[in-house]
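Removed from the display is one protein chain of the complex; every other protein chain stays in position.
For chain A:
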């Protein structure tokens, strides 16, 4: 179910920022757009025919939108029929569709192994990393949409700026007032403490959690699960020291911080790296309470 409505992108990035006067190039491009649309229609008819003849295909319904291309300014769904192979992921199917049927199909992807965090999207109504979602585990037709609660740039690409801003709002870098004296001497960290922060350090910034969070959807200033988890990663790291932890708790205790979380666990459910986000938020709440009591 699609809940989002794409909005026009901001003026500065709307089309050609160079703002050329109408040129021969524009005319050629218009002509090309028209022909591209015809070509797409022809290919899709072919696909449907092929699909009827061959049962080993999967059907994808993919959200399409482009603010500047005729026929795509109104959001629509395109159907692609992709030959199924064992082990095929949603990303594989999208790449096949793009390389075979429509080279304008647009989505972010890079590592193909769930570590770059580029390809979080809304698959059959849930936030997933396309590269680690097996086609065989999904009901057909597979509906692929951009992440909800983010501005759609084009097709499956959403604007990540807000997510990055929130991540960067929690002073997401290691801080300490004390380093070991010796040359080439590392700070000591117990295995237990490393284990404690381990899951929190696995975040790949895919923003699936933020997209799934009802609170973040209603409060644009809410730090959101990923940013709070980032704060947790440092606040719980024994190498930082008590004074820094104090400062970190103040950051996450602000109006749009941990207290906004209503423990709905949607972030935890969608996290492709299995980070117990809600637990981390809860633990920070407890730390904040303990900390406040100390200062009363």
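Criterion: a contact is a pair of C-beta atoms (placed from the backbone, for glycine too) under 8 Å apart; a residue touches a chain by one contact, two chains touch by 3 or more; residues count from 1.
By definition in this document, contacts and distances are computed from a predicted model.
Considering only "Molybdate/tungstate import ATP-binding protein WtpC", "Monovalent cation/H+ antiporter subunit D family protein", "succinate dehydrogenase" or "Metal ABC transporter permease", the record for the omitted chain gives "succinate dehydrogenase", by its UniProt protein name.
Residue in contact with the omitted chain (choice from A:84, A:205 or A:265): A:205. Within the full complex, the residue among A:81, A:154 or A:260 touching the omitted chain is A:154. When the full complex is taken into account, the listed residue touching the unshown chain is A:172, out of A:126, A:172 or A:276.
On the side of chain A, the interface with the absent chain consists of residues 9, 12-18, 25, 28-29, 32-33, 35-36, 39, 66-69, 86-87, 98-99, 103-104, 106-118, 132, 153-155, 157, 160, 164, 168, 171-174, 179, 184-191, 194, 197-198, 201-202, 204-205, 234, 237, 239-240, using the contact rule stated above.
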